[in-house]
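Handing you this structure, nothing more for now.
Here the complex is missing a single protein chain, while all its other protein chains stay put.
A, B and C are the chain letters, set down in written order, and residue numbers restart from 1 in every chain.
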Amino acid sequence: MKALIYHGPGKKNLEDVPRPALREATDAIVRVTKTTICGTDLHILKGEVPSVMPGRILGHEGIGVIEEAGAGVSRFRKGDRVLISCITACGKCANCRRYMPSHCEQGGWLLGHTIDGTQAEFVRIPFADTSLHLIPEGADEDSMVMLSDILPTGYECGVLNGAVKAGDTVAIIGAGPVGLSALLTAQLDAPGKIIVVDLDDNRLEVAKQFGATAVVNSADGKAAEKVLALTSGKGVDVAIEAVGLAATFEICQHIVGAGGHIANIGVHGASVTLHLEKLWSQNITITTRLVDAVTTPQLLKSVMAGKLKPKPLITHHFPLGEIIKAYDTFGNAGRAHALKVIVTNE
Amino acid sequence: MKALIYHGPGKKNLEDVPRPALREATDAIVRVTKTTICGTDLHILKGEVPSVMPGRILGHEGIGVIEEAGAGVSRFRKGDRVLISCITACGKCANCRRYMPSHCEQGGWLLGHTIDGTQAEFVRIPFADTSLHLIPEGADEDSMVMLSDILPTGYECGVLNGAVKAGDTVAIIGAGPVGLSALLTAQLDAPGKIIVVDLDDNRLEVAKQFGATAVVNSADGKAAEKVLALTSGKGVDVAIEAVGLAATFEICQHIVGAGGHIANIGVHGASVTLHLEKLWSQNITITTRLVDAVTTPQLLKSVMAGKLKPKPLITHHFPLGEIIKAYDTFGNAGRAHALKVIVTNE
Amino acid sequence: MKALIYHGPGKKNLEDVPRPALREATDAIVRVTKTTICGTDLHILKGEVPSVMPGRILGHEGIGVIEEAGAGVSRFRKGDRVLISCITACGKCANCRRYMPSHCEQGGWLLGHTIDGTQAEFVRIPFADTSLHLIPEGADEDSMVMLSDILPTGYECGVLNGAVKAGDTVAIIGAGPVGLSALLTAQLDAPGKIIVVDLDDNRLEVAKQFGATAVVNSADGKAAEKVLALTSGKGVDVAIEAVGLAATFEICQHIVGAGGHIANIGVHGASVTLHLEKLWSQNITITTRLVDAVTTPQLLKSVMAGKLKPKPLITHHFPLGEIIKAYDTFGNAGRAHALKVIVTNE
Partner (left out) sequence: MKALIYHGPGKKNLEDVPRPALREATDAIVRVTKTTICGTDLHILKGEVPSVMPGRILGHEGIGVIEEAGAGVSRFRKGDRVLISCITACGKCANCRRYMPSHCEQGGWLLGHTIDGTQAEFVRIPFADTSLHLIPEGADEDSMVMLSDILPTGYECGVLNGAVKAGDTVAIIGAGPVGLSALLTAQLDAPGKIIVVDLDDNRLEVAKQFGATAVVNSADGKAAEKVLALTSGKGVDVAIEAVGLAATFEICQHIVGAGGHIANIGVHGASVTLHLEKLWSQNITITTRLVDAVTTPQLLKSVMAGKLKPKPLITHHFPLGEIIKAYDTFGNAGRAHALKVIVTNE
């Protein structure tokens, strides 16, 4: 089958490799019909995720059709259309049982990381019963792909951890796909104001179309002052960090009001400065989270009900044969005005 | 001044009475500019609320302008435009401090009940600092009147107590003003489906316009079966009782799914049958609540942000001089296609 | 093997039957070393649980040793000492994933109900990985048996559902094993006062030894008045119903204070009267629950830490060969001063 292989920093190739086979009774083999590329895949290609070994098939998002189900799989059978969760969950360990499969003892983020992933014609899914979701009749397939990772990431790490509630003032730092996903899902909780901060005016324009009530370009280094001005100096109820840099985490610390929340989504490569000399008395809550994807069934309901509309996140489509081009487009998102790209295999 | 006086069961009159004066330092006198009529006022007129004595000025909703503030009032001064809460809160007692001013030791529901109310040119508001809210610049005044009682009632007793969350299936039994208020405020939490049940097709049509995703006419006694059918037999996540009768509470018990909520808003005049022989094992939660109006500031933000639009609740306007006609209209809501009526004094 | 068989209302027998065998890959066969008898077993014997068919081996509590584990069992192997949960959980269905395995699509209360139970030398446990718990080194075995059902029942249905918090005043209606279990586990949340109500002075004496701060004998029909007097007329924060009768649920409605909780544990055979004509405005919460046993790992930690001491719940021991005598003792608990009886098979 065709698959996108990582060959060490800076190297990737679409090549023919053997199809995966069942290894455990709880595995399923899924024929991938649509997948996508995540910012994390770009990090891997830069060599920033050393736990990914050369030879690995990348990709942890996608939908497909059950090709073969192990004897221990009871919830799915050949032919079922399924949504692949970016988090593999054994469903049995202490962390799975406390809604935290991101830290599953045998699972967690495996696909395209420590086992082969979804940017291929077929993928082996361990613990299929607790790591796949049935796609309902009538669902839009492109939208389903957004439920593998990016929507639960924005919702769980940003919106739920930030405890967004009706009437709140929310700031989202970063208007890339993850920030926009937080922006979309935040609206499930009806905040009064959503201020989006980014360096790129195009992205800010997109943020407005996605529901931002105000946007702030941070290129002049005055984002914090501008956000504070928009809140009459009181600061925001919730600051969502969707970049992963010290500078953006710094903005969050400046703009969060007393009693507020800083919800970190960004993947950080270095430590940051925490201003406890100011914040110790400000009654704030800071959260971090690797997405657990436990809200996927709930978000799926919201998509089916038309309350959550992920399609605008998708800007480009490519066949699997052109996945290298898809990577180029996604990797130059600014120039290409790209958000998420769908890679189709049909 | 003109005021609508209750003279015992079946008797009311608009007449001239002395203007109220300050009694305590924490009082304010408010010149009422807009008020409305509540279903509770109709109950009072039927003699069903014996704690209301003849001679009482009715009304517990409205907005106005501070005419005079006692020496102990620090948050408002003459000329401020204010929203009157239906719940008077001392702000100091144990119940006020646990967000339950409905059971305030000195307050609670006083206006138009145990002290004179708002269906008059002026009203005395005890504990003004904690029982009034400043109306922001640019607010729609009619919408503000809906924040005195009906919106917090739907939201607190129905939506919050029912723990509505994104993707849920919610049923609202009763499409009168209170049920519609639950319907409007439930949408702040983005449920997937909202099924509204009522006897009246006109009201059900209105419910659709207010955002119901399905409606069920209960006239044939088969409402429960129909709601269950709409949920593939699983039952609803949240059943909101917005009528106050044994029969409607019975429907709620039939349609609530395992793990679900029954949130009672209705004012009940008689006991009901609770089917613990079935429900003991169904992991359900039943709540009751006299509105606390503690969410009014939050709902005010939602209205100002355009996330909550209460204007469609208002179907009629009358000057204070025609309040008897306003009562007739509201009292014959079905025939008049009336929801809330605004009574203006300007 | 020896097993206690139900032969229809009023009939039970200890007899030799074939040992159970694995049926599914996710099954385990457990050699039962200790079991106990539940009030529910007595209900079954009275014919009040028609879903139990004649020929059934009774019992849903106990500990033992893994005799054989199916190919799909990954967390246990032959020789492991295990605690058997009264609730069988597939770990995969929507209800299991929302912490509600009592309503598991394939599990729930199966043992000694719709499949053979633990009052035998061996028992087949479906979904063993998610329905058994490893017994830690050094654990007291009798105490472990109390974690199968009665402690999580008291804690989940009574204490957690009742939202008991430090300083609260709690009333527990019924001082049988379930009420005493609520009494023990309530103390994990440090309520200020715990008032226990029962008809039997001996039981009330036991309740005092278990930590009740006051006891009320309800034989004179004045329990509610007495409890109210103990709370200066304010009512309790939490009323826990641990009997299952209309009369005891009635007491709960009388004694619950505004803003309080009624947590039902009792198994009710008939409907009750709910006084919504009074309670509609009292901001109360009523909960029901079939135990989910999801807190067993947490309670196990509390037992191992010495914070929860269940041994006093155990009053009698019998070998499996004398289980009929054990039933007699438990069935005449009042006369025998019996709480829980341990039935040992070694």
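General observations
Keep this in mind: a residue touches a chain if its C-beta (ideal position, glycine included) is under 8 Å from a C-beta of that chain, and two chains touch if they have at least 3 such contacts.
Please read all numbers here as calculations on a predicted model, not as lab measurements.
Judged over the whole assembly, touch between the missing chain and the shown ones holds for A, B, C. Across A:Thr35, A:Thr169, A:Asn264 or A:Thr329, the residue that sits in touch with the chain not pictured is A:Asn264. Interface note: of A:Met100, A:Met144, A:Val164 or A:Leu230, the residue touching the hidden chain in the full complex is A:Met100. When the whole complex is considered, the residue among C:Asn217, C:Ser271 or C:Gln298 that touches the unshown chain is C:Gln298.
One chain is missing from the display, and on subunit C it is touched by residues 165-167, 187-193, 213, 297-302, 304-305, 307-308.
Of the residues in subunit A, those that touch the hidden partner chain are 95, 98, 100, 102-103, 244, 249, 258-259, 264, 266-277, 279-290, 292.
The chain not displayed touches subunit B at residues 25-26, 71-72, 74-75, 90-92, 94, 97, 129-130, 294, 297.
By definition in this document, only the chains that are shown with their structure count from here on.
Computed from the mean C-alpha positions, the centre of subunit A lies at a distance of 42 Å from the centre of subunit C. Taking each chain's centre as the mean of its C-alpha atoms, subunit A lies 41 Å from subunit B.
Contacts with at least two other chains are made by residues 297 of subunit A.
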